[in-house]
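Removed: one protein chain of the complex. Kept in place: all other protein chains.
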Amino acid sequence: MLSRRGLVLSSAAIAAASATPAAASTKELRFRLVEDPEMLWSGQSVSLTVNTVVGTYLVERLVYQGTDGKPQPWLAESWTFSDDAKQITFRLRGGIKFHDGTDCDAAAVKFHFDSILDPARASPVRPIIAALESVDALDPLTVRFNFSRPFAPFMTIVAGGAYGINSPAALQRLGRQYGRRPVGTGPYRFVSWAPGSEIVLERNPTFRQLRADAVNKGAPYADRITLSVIPEEGVAFSALQTRELSAAELQTDTVERLARDRNFRVVVDENAKNLSFLEFAFRPPFDDPRMREAVSLALDRASIVRAAYAGYAVAVRGPMSPGIPGYDEAVAQQFGTGHDPARARAILAELGWTGTGRGPVSKDGREARFALRSYANPVADRALAVIQRNLADIGIQVAITTSDWGSFYPSLLRDGWDMNFMRWTSFDPFVLVQLFRHPGHRRALPRFDGLDEALAGIETTLDPDRRQVFVSEAQKLLLQNRAIVPLMTNHNVTVVQAGLQNYVPDAFNLVKPGDLRMANWA
Amino acid sequence: MGGYIARRILLVIPVVIGILLLTFMVRAVIPTDAVTAMYEGQITDQEAEATTALIRAKFHLDRPWYIQFGYYVRDVARGDLGESVRLRRPVSEEIGYRYLNTLWLTLSALAIGIGIGVPAGIIAAARKDTWMDVTAMTVGLLGISMPAFFFGLLLILVFAVWLQIVPVVPRGGAALLLPALTLGLIEAAPISRLARSGMIEMLRRDHIRAARARGMSEAAVIMRHALPGTLLGILTVVGLQFGQLLGGAFIIEVIFGWRGIGELAVKAIQWRDFALTQAIILVSAGSYVAINLAIDILYVWIDPRVDYTRA
Amino acid sequence: MREAALLSVRGLAAHFVTRAGTLRAVDGVDLDLASGEVLGLVGESGCGKTVLALSLMRLVEPPGRLVAGSITFDGNDVTAMDTRTITRLRGRGMGMIFQQPRTSLDPVIRIGNQIAEPLISHAGMSRAAAAREAIALLEAVGIPGAEAKARAYPHELSGGQAQRVMIAIALALKPRLLIADEPTTSLDVTVQAQILALLRERCRALGTALILVTHDIGVVAQLADRVAVMYAGRIVEQGPVGDIFAAPAHPYTQGLLQSAPVLGRRRERLAAIEGNIPDLSRPIPGCAFAPRCDHRPTMGERCDREMPPALAVTPAHAARCWRLATP
Amino acid sequence: MSLLDARGIAVRYPVRGGVLQRPTAWVRAVDGVDLTLDAGETLGLVGESGSGKSTLGRALIALRRPDAGTIRFAGDDILALDAAGLKALRRRMQIVFQDPNASLDPRRTVGGSVRMGLDLHAIGTGAERREAVAEMFRRVGLRPEHVTRFPHEFSGGQRQRIGIARALILNPELLVCDEAVSALDVSVQAQILNLLKDLQAERRLAMLFISHNLAVVEHMADRIAVMYAGRIVEEAKRDALFAAPRHPYTRALLSAVPTPDPTRRDPSPPPLGEPPDPANLPTGCRFRSRCPIAMPRCATEEPALAALAPGHKAACWAA
Partner (left out) sequence: MSAAASLPTSRLAWVLDRLWHNRSARIGGGIIAIILLCAAFAPWIAPHDPMAIDTLRRLEPPSAEHWLGTDEVGRDLASRLIHGTRYFVLICLITTVIAGVIGTVLGLISGAGPLIADAVIMRFVDVLLAFPTILLVLAVIAILGPSLTTAMVAVGIGNIPGYARLVRSAALTIRREEYVEAARALGASELGIIFGTVLPNIVSPLVVYTSYAMPLAALAAAALSFLGLGAQPPAPEWGAMLVNARSFLFTAWWAVAAPGLAIFAAILGLNLLGNALRDVLDPRDA
């Protein structure tokens, strides 16, 4: 699955425990939500906030992804692939019940996916698993997924929050209102939702933890979890200090101060799966890979990381986030570029771009002035400030235009830009296929020899080892051709009260709320 | 008078139609739709894109804008504000509580604004050119020079963080406190200036001099003869302000996370969720127009001089 | 010669002090008025007659203020009164009516209630009694259908009716002095005649003295017992109406009487006073009329340097003109 | 032939009401007036406020187009003229307004205001226009060097002189003076009246002198028309009118003017009552509701303006 989201809007924060003294008898945890979810129905939303809240607390998936990138049993205890790789059959565990007491069986799984496939519902989740054709419940505990073509990323996608199983009975009973009162099998069940203010959840007393990576296999520790909607960064920062929050995902700007405070602990998601990079429209002069290389060499990634994320990010040379299983560091080191403005200037000079040392360089009377587009976001602004400065240092002037995603992304299909600044989050190497299969997601990518073949391999090869060959090959080709300029992967940062235990993000940056407890709880 | 009111109501119709048409013309030229906006680029492969057509078809987004307008008018006529592409539920549901929230915020803010502004303005006018006048007007001047979002942040800092009078993360009614205070103090500034200048002008009128000449005490002159007229003057501006605020004080709502119409408007546009946008326009323009109407009618009712045969 | 003065004004000065300068609207006025007497205060616009009228009730508003002089009314010093006393005096001792009767009534309060207001606050009447009295007063000023009109709003009245209402309000508590500031200027001539007749009749009936401020010498001739002529903030001539009209002593008074066309006494040319009124924001050391005066060339420098005092023409008639000092 | 010959002039204003703001009634501000004016003659037009005299004055020079009637100016039907023709005619008839404060553009120099007519009609070169303005200033008793000043720098009387200069710079044949001196103090009023008389004699101006002040009208006019509620109720040579007024309204007006002679104090005036509502005039004779000698016929039939003697007309059944 591929998703991208500005940082400010990103992420329901998840996190840990405050024990307000008065509430010592109730074990309650309070976490921050950066924005109010649009609804709490994972089958009807592609919003990261929605799927994080629903996926963390309310529903469970067939599988989860281990830190090694391999799918692990959850609601499904095992699965098999058909020979033509067009069918996947899951064997469910028995005896799992939804919060409303109904059974979570093969019919429920089929119902959930059917509701996504149902054209009348026009689920926005549907296009992400476009290759899925139908789902059959073979028996109460066996469910088979049928695809139109081999679809390797499915095991990663189905581990994502959007594919947790909802109660068919509740869905049928509540209809369109279901999104306000979700029912799943997760460790917490829905109590109330004051829109814009808070969502209250309570412990699912019959909960049984099926994930192997969880600490607590029984009922969750906390009686109650409250998710407070706090869009303003400063407010969240203050609420942590007044212990009104047990934990909060924060922009990295304010983290530094709390990192020095012994009352808090900073949890950094090292598995971050996003990548910020520059893309090209491949219009002259950027149809020449050496021109693109000059740009890549000009950029001081360490400085960008500091400016944009106060250091809570890593500079990346490869065309995929290091957090995605399959990232090939060797390829990145061999074919990527570092920061070498002198070489960048030399390349420009070789290409005929010369200048006086002040102002832009020029070639054949054309000055090196280009248009750089980006989505609007304070963090992106800062990265762009450094990028603009770095490029100016080698004599390339870029004018920056930022706009909200809804304007920015479609605008890339039209002319008028030379470079854009992108940030994507994805859990699977399939992202390379989606972005870079000819003609590319913005219809501007030239055909690079061998790239589409490698990308086809990524899409259709279910065997992990054979698939890795294609992944590495695609990364190498992208770097060799300077198709993009990779910049960095930032880490989501959550500040938790020091007493909050077991706050460990999994491969998808989701915590297991059943594990969470304050140190002082009995 | 009945005719006048009927005529005022008739004038509302072209305004509302104009507003809706304007919205749809905007829709015709905007380069993206709710589906594109929703995915924030999550769909990239060609086969998947074909399936988003389903969503477009369900919400008629695949039709030309004027057909969509037709659908919209038909639905509104049936009392149906449509379904939000993004929220996947009836727009009326979302608008309903949002509108109430904005109404509460607006009413509290105006109550604070009037409660502070009118007495301050009247005292300033009655004690014109004294230190009280200068102080009130200086504070008012500072008030109208303060950017709302800056002021809002300062209030959070002062009340929630330093003084800790209110919780940083307020719940329920307490959540109204800071946004209402911010907005109220900002509104108080122009109201006080208006009250002052209205009062000063009123105190200069012939009938005030006549009242003094017949031995009315200064308090009676102000309260009985000058205040009603002044308030009537303020009423128009406060009413307009009320109408505007019902369209959402979006900055304040965004800063304080107040789930009102304004905050929703920002999102609805970013989402390109037109059913939602139109409903917002409908209710806020409707409120604006209705409040103007109410004021005009109130005017006729309070001020016997208003010649209601003319618009 | 006359009975004890009801009103006695000495050296009264009212100035308007602004950043642009000091405007000497009233600059040293002496005035006496007996009970029941009608004084015509005549002058052209800008001569200070309205400010003088307001000064008598201490109604001059900032930036204007009384800077000098005394006002004795019924034996009490008006300039020294505290707020309560002056308020009481305005209600019961003196009344005032204005040039624009329609705007002088509160537009949003019914007529009857406006008349009742001073009755309640000053005479301590009950609401009901005041309402009854208001209707009686409306009848007394000749408003037909008084009961219905009491419920009317000011904008529903004609100018003449509104002035009648103003008179009713001003005379409600039978004050000893009524000041009427250009009471008929905004009215048509036929209505003016009726209002003047009403004023005369009511004042006589109540024994109320009247100061009639006007620019219309015809009105003065018809109504006044005595006349005071004002020019540039000062009273330049004062005396019995017969004397003033028969033998005006001040050149300005003469000019005033000469320059107005009179019905039935048509002349081919009018005797205009050339020039304009002086700028009161500049100090005038001498006679303010000197620049326009026909006699100035023969009188010499003294007119420019020294302000002439009020010089007696007859015991009851005085004028501020150096010509009266020259034997 | 008369310079100005107006027949059946009517001007009405709608009283609107109802949902659609359709006119529900009409105020007949001027209701069928015939007037003639010879070259060099002064016709005085008197009446109370609201009698329609100002509206009539404006209608006669097509500033407010009448709703009915014909106006011939020097033989031409001015209501039939196109825009260019009307503009050309503007040179020949001008107007002086009541309020010297309101009738001068506060943002234009007084010289500019006076010169405007020359500019609009493209008369003369720039230098000639300047000279003409300076000459006009001298003539009305102003200093030519003051042309660059603004109206607020002048007194009321001076402003009215400027207004007269503006009207006369085009050398018109007809001048409408609409209450031209009523806002002025008597001492200044006399100056302006004298000036108007002098100018009229010099230029053989025909003048329509509108005023509510009978004494001023008597001073200025050769012939006088008395207007009441949109109609002329009496018209006569000056001396005839004042010597023997025939209409009860004229008589009431005359008796209401206070005489500036303390030895001749009038008894209480006749109880004349209030003027009628212009949108709702009495039937028959409009004056009957206030008339001391009204008779039954007055309620049913409206008296026409009939000649009682040569040059003396009145509209009264009792006349």
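Going by the order they are written in, the chains are A, B, C and D; count residues from 1 in each one.
Convention: a residue touches a chain if its C-beta (ideal position, glycine included) is under 8 Å from a C-beta of that chain, and two chains touch if they have at least 3 such contacts.
Because the structure is predicted, anything quoted here is derived from the model rather than measured.
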Original post:
Which of D:Arg7, D:His121, D:Arg203 or D:Lys237 touches the chain that is not shown?
Top reply: D:His121
Subject >> Residue touching the undisplayed chain, where the options are D:Ala102, D:Ala244, D:Ile293 or D:Ala309 >> reply: D:Ala102
**OP:** Would you mind spotting which of B:Asp80, B:Glu201 or B:Glu218 touches the chain that isn't drawn?
**Re:** B:Glu201
Original post:
Per the definition of touch given earlier, which of A:Lys70, A:Arg173, A:Arg257 or A:Arg290 contacts the omitted chain?
Top reply: A:Arg257
Original post:
For chain B, which residues lie in contact with the unshown chain of the complex?
Top reply: 11, 14-16, 18-19, 22-23, 26, 29-30, 141-142, 144-150, 153, 157, 161, 196-197, 200-201, 243-244, 247-248, 250-251, 254, 261-262, 265-266, 269, 272, 277, 280-281, 284-285, 288-289
**OP:** Just the residue numbers, please: which parts of chain A touch the chain that's not shown?
**Re:** 232-234, 237-238, 251, 253-254, 256-257, 303-304, 306-307, 310, 376-378, 381-382, 384-386, 388-389, 400-404, 407, 411
**OP:** Against the chain that's been left off, what residues of chain D make contact? List them.
**Re:** 58, 61, 63, 83, 86-88, 90-91, 94-95, 97-99, 102-108, 113, 116-117, 120-121, 148-150, 152-154, 163, 166-167, 170
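Quick note on the criterion: only the chains that are shown with their structure count from here on.
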Original post:
What chain sits nearest the middle when you go by CA atom centres?
Top reply: B
Subject >> Chain pair showing more contacts of the two, A-B and B-C >> reply: A-B
**OP:** Starting from the mean Cα coordinates of chain A and chain B, work out the distance between those two points in Å.
**Re:** 38
Subject >> Distance from chain C to chain A - Cα centre to Cα centre, in angstrom >> reply: 88
**OP:** Round to the nearest whole Å and give the separation of the Cα centres of chain B and chain C.
**Re:** 52
**OP:** Write out the stretch or stretches of chain C touching chain B in their complex.
**Re:** 54, 57, 59, 61-62, 83, 87-92, 95-96, 98, 100, 103-109, 117-118, 121-122, 153, 155-156, 166, 169-170, 172
Subject >> Residues of chain B touching chain C in the complex >> reply: 128-129, 204-207, 209-218, 220, 224-225, 228-229, 232, 302-305
Subject >> For the chain B and chain A complex, residues of the former touching the latter >> reply: 31-32, 35-45, 47-52, 54-55, 57-59, 86-90, 97, 101, 153, 156-157, 160-161, 164, 167-169, 171-172, 175, 254-259, 263, 270-272
